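Just below is one structure, and these are the notes that go with it.
For this depiction, one protein chain was excluded, whereas all remaining protein chains were kept in their positions.
In this document, chain identifiers A, B and C correspond to the written order of the chains, with residue numbering beginning at 1 in each.
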Amino acid sequence: MINFRLDRRGLLKGGLAAGTMLAAPTILTRSASAYTNEPTGSNVVLGFNVPQSGAYADEGADELRAYQLAVQHLNGEGDGGMLNTFSSKELQGNGVLGKKVDYVTGDTQTKSDAARASAKRMIERDGAVMITGGSSSGVAIAVQGLCQEAGVIFMAGLTHSNDTTGKDKKANGFRHFFNAYMSGAALAPVLKSNYGSDRKAYHLTADYTWGWTQEESIAASTEAIGWETVAKVRTPLGAGDFSQYITPVLNSGADVLILNHYGRDMVNSLTQAVQFGLLDKMVNGKKFEVVVPLYSRLMAQGAGENVKGIFGSTNWHWSLQDEGSKAFVKSFGQAYGFPPSQAAHTCYVQTLLYADAAQRAGTFNPCGIAEALEGFEFDGMGNGKTLYRAEDHQCFKNVLVVKGKDNPESQFDLLEVVDEVPAEQVTYAPDHPMFAGGELGACNPGA
Amino acid sequence: MIPETVSVRDGTQPGAGAMDVFLLQVLNGLDKGSAYAMIALGLTLIFGTLGVVNFAHGALFMLGAFCSVALNKLLTLEKIALSETEMTAWGTPLEIRTPYAEAWFGDFGAWVIDWSVPLSILIAIPFMLLVGIVMERGLIRHFYKRPHAEQILVTFGLAIVLQEIIKAWFGANPIPQPAPEALTGMMDFGAAIGMDAGNVVYPAWRLVYFLFAAAVIGAVFAFLQFTTFGMVVRAGMADRETVGLLGINIDKRFTLTFGIAAVVAGLAGVMYSPILSPNYHLGMDFLVLSFVVVVVGGMGSLPGAVAAGMLLGILQSFASMNEVKAIFPGIDQIIIYLVAVVILLARPRGLLGRKGVMES
Amino acid sequence: MTVEQSKKDKIMVIGVVLAVLLGPIILNPFGAGYPDLLQKFVIYGIFAIGFNILFGLTGYLSFGHAAFLGVGSYSAVWMFKLLSMNIVPAIILAMVISGLFALLIGFIALRRSGIYFSILTLAFAQMSYNLAYSVLTPITNGETGLQILHGDPRVLDAAVEDGALPVTNLFGLNMNATADVSLLGMDIQFNAGYYICGLIMIVAFYIALRLFRSPFGMMLKAIKTNQNRLNFTGVNSRPYTLTAFVISGIYAGLAGGLLACTDPLAGAERMQWTASGEVVLMTILGGAGTMLGPILGAGVIKYFENIFSAYNESELMDVFSFLPHWLQELVVSVSSLFVGEGWHLTLGVLFMLIVIFLPGGLMEGFNRLVKLARGGYRKDGASASAAGKVTAE
């Protein structure tokens, strides 16, 4: 059996000697499969591409746990988790489209290159029809681009940058996680009611694309409630010691410090801001405050005591009391002995959503799945009623505003949900300036 | 997309003069510099005596930091009882945890936990000494005469192994290590040196760190200066072969030297843990920087390592100021390397180095 | 010596050509026979060959070669964005720009030698990386990496269909064109991009070989042994080292350009010091100063990075399913420390073992095996001649 995967467009342009020689066999046969990695056997392979080394390795490990759980549930093992609460009832626990779900894993190292190499391995060698995972926006955007070219679906993991479904959006890519704009939109009213509308904010921002989009989003939404932005200072990624950026805050006249940091940077800058006594200061007659717009419970653990009383936003938290969340926390907790992180949640949900879409579409063809996901409305997955918007493949759902808990009951109980901001409040137009500049393009089935 | 320029606001706070801002940045720099200096000190000591380029030195700093994590974990080992009434969110009985230390020793136990970071010094010294000696005897010793490239490769391999072991044990996330309650507050440093009160206040722990570093560095210098052992080591740094010819068993002393270097790096790590929550990758983050420090200071020069550490720390602080970044965007990203290039071109042997060391 | 030498060289070149041609078949049973990893093997092979020209011959240990790799990638992607998806202009620009960049950095850094040179190159590379990640984002697209977009000008190319991204090609032959062939019961993928890169690597290898055997190469070896003496012999060593530095910079740029050709994205991490360290490790691991060592080293490290990291516990369970259950669990729990998320540990242990037991790298191990085999043969009395007169290549 010989089959060739050659791009038709390439052939049209061909004609020069080097080209024709190697491309010649393509004239003999046409592709046998309709799309990249069409599963022909009794199982279907999903690719879980998570950071296993580097700063986000723990988050990656949690994502992997969630994926394994999702695969079990899809294959009818375990208690079914969110399958029982999911509004769509297509999935029966007998795999997807009658095929058993198999998976392969890889290490993104939180580097675009490594992540793409790992995803390519899963696509080229292991025959994965879908790639999912990741813990940073740079990687998500890089892998999303790859999946678009290769003709497989990308279900983004933890990626918060506006660009993922903004200027870098792709037809084959889908994001369930919320984004920086939503963080700003959700946080602003809470900040206003807690800290008032006459505040001067000082931004410390990780000096790369995600940091910038968050800074832009938060500054815009806090300025909308009357806050003044005193300074926006960029800090090198992985600066470690942030003292030299923190001391100027003391004398800047600002009374709120906004930390547009994630991961270790956030752990360190927050710890050090507290160490420098910012929270004990009175400025302009008001108590000085610190805000961490994007929280992660795993990272909050790293900052320890210092998160107490600090506002931020998060995609999901295990203490939510809706049926979906409870079901997920139950199966995850019983399997692993501790509650899932928001990264685990979004990855789990993305897997189920993909499987459900395939089931509904009756195919694993990326274009069929994309069609099934676009405009799909669902519930029972932890964030209330959710819409996968067709225009940019972004989920619109409730966003949680959280606060570092004053009296945690356990090492996992660090954040308390202050407000569940309804989806309408964080929804924006697809052509919002912060998301402009890219085009979704057409879905690519590859092959 | 062009990054927005930093909008700058001058210090208009009452009493916040340029002098205070300056002083604060100097303090920031000294603090950072203390860590650099302590790592670089050991690195240059090892290089000067053993002629070994030790890429695992950052990992030793990281191990030190994890000494405090380990002690803290040990002290906060918890007695776990399953609650009969309460359940977790996932339906298993809630675990009720009480630290053994508190359960057995009451207030004293709590005090020990509170002071666990400084107390880890007591563990770190013997532990790091042991690590250093085992490393030297088991591995480094066989690489004295091997090319630097091979020394780099083998120590780099060791560094990876050490950090992966730590990662397998403690996970990849940073683990917070709070400073003792009594030292978490701010201190009025300005008032202490006779300035107006309230302008130069600085976290107490960071001042402690600086003093601690000064004490450790001072102790190392005193040790090398005033003991016979130190004399031999210094002579060995100057001319290894001659000292060997004198019939002095230099190898034994070099083993101990390596141990001392490991202890210094470890102590730097222990006390730094409240400033930077330890994570397994900490060593690699400091490795490149400390090499730059060593070279800028002059390979094999102990005072050079200290001076360069402090200098680079302070320059890094100043380069991060908004006023400076407004003129040179991104200067804080590259300042260390820029300084290294300039110094190496203008003064190849480094600030205080001897001529000809490690040239080719 | 010369006849023997040139015969060995011929065998070596033929060996490399065969290895490249048969790569997809040979490596398939090892799980490495898929296009992306095969491409990485040959591309990083080029990178390491070039690095070896500098380090292996002159002994100058550059810790900043990744900067040239990155610059090559960025140049190539910009060419794809502005001019054409044809890889020829991209590769040319990648080599030119990285060569110029190497000339600039080499001119400054080669004023010093030893570890000072290493730190200078490291400093330049780190500055490049830090700036590329942040301030230079308009040129590099920072963290996300520079990608081709649908709306790029590409003045030489015809417009592409709506919504699709154009594919890199060599005069119409797409780099991602792959032929799946069933052979010997395996599903072999013959990929155009791999063969293009592979041919370029063969050329790069041949050029390096010529260089090693040339008077120029001899001068470089003399620099490594005793630079001062060489100067007193009437040779100005600086232009020699600078030429070697630039050539190896161009090799790195070529590798970077090819990375972009096979996968049109250039990320800043490509320039980080760890990436520079990687090529040092590849070269030493394989055997610095040998012809084949660097290619071998590149292959081993990329294999570990891509294959060992992909194992997960359930796959391990499958691998060891022949064992009794309790033993299976034990073996899996021990071995899982070394694969998957533990692949770095394996790499670290490997580095240590190789340096401790095989200071000359994998090539030394290989030579020892050959010697052992020959020695055994000679003991049988079959060969009386001085066949063992193996000179270091």
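The criterion applied here is as follows: contacts are C-beta pairs under 8 Å (C-beta built on N, C-alpha and C of every residue); 3 or more make two chains touch, one makes a residue touch a chain.
We take it that contacts and distances are computed from a predicted model.
Q: Can you work out the missing subunit's protein name as recorded in UniProt? Choose among "NADH-quinone oxidoreductase subunit K", "ABC transporter ATP-binding protein", "Nitric oxide reductase activation protein NorE" or "Cytochrome C oxidase subunit IV family protein".
A: According to UniProt, the chain not displayed is called "ABC transporter ATP-binding protein".
Q: Given the contact rule set out at the top, which of the displayed chains would the hidden chain touch in the full complex?
A: C
Q: Using the touch definition from the top, which of C:L183, C:M218 or C:L372 touches the missing chain?
A: Spelled out, the listed residue whose C-beta touches the missing chain is C:M218.
Q: Can you tell me which of C:L21, C:A164, C:V235 or C:L350 touches the chain that was removed from the display?
A: Selected residue, touching the omitted chain: C:V235.
Q: Need a quick check: the contact residues on chain C for the chain that isn't drawn.
A: Contact residues on chain C toward the absent chain are 1-2, 5-6, 210-211, 213-219, 221-222, 224-226, 228-237, 239-240, 243, 391.
In the analysis below, only the chains that are shown with their structure count from here on.
Q: If every chain is a node and every touching pair an edge, decide which shape results: line, ring, star, complete or other.
A: If you draw each chain as a dot and join those that touch, every dot ends up joined to every other.
Q: If you tally contacting C-beta pairs, which pair wins, A-C or B-C?
A: More C-beta contacts join the chains of A-C.
Q: Where in chain C do residues touch two or more other chains at once?
A: Residues 130, 133-135, 137, 344 of chain C each touch two or more of the other chains.
Q: Hey, what residues on chain A touch two or more of the other chains?
A: 53, 57, 61, 207, 234, 236 - these are the residues of chain A that touch more than one other chain.
Q: How about chain C: which of its residues touch chain B in the complex?
A: Contacts found on chain C: 55, 59, 61, 108, 111-116, 119-120, 122-124, 126-127, 130-131, 133-135, 137-138, 227, 273-274, 277, 280-281, 284-285, 288, 337, 342, 344-345, 347-352, 354-356, 359.
Q: Can you check the complex and tell me which residues of chain B touch chain A?
A: Going by the criterion above, the answer is residues 1, 3-4, 6-9, 11-13, 16, 20-21, 24-25, 28-29, 31-32, 88-92, 95, 97, 167, 171-176, 178, 184-186, 201, 203, 205-206, 274-277, 279, 281, 285, 316-318, 320-322, 325, 330, 332-333.
Q: What part of chain A is in contact with chain B in the complex they form?
A: Of all residues in chain A, those touching chain B are 53-58, 61, 207, 212, 229-236, 238, 240-241, 243-245, 247-248, 250-253, 264, 267-268, 271-272, 275-277, 280, 298-299, 301-306, 318-319, 326, 329-334, 337, 339, 410.
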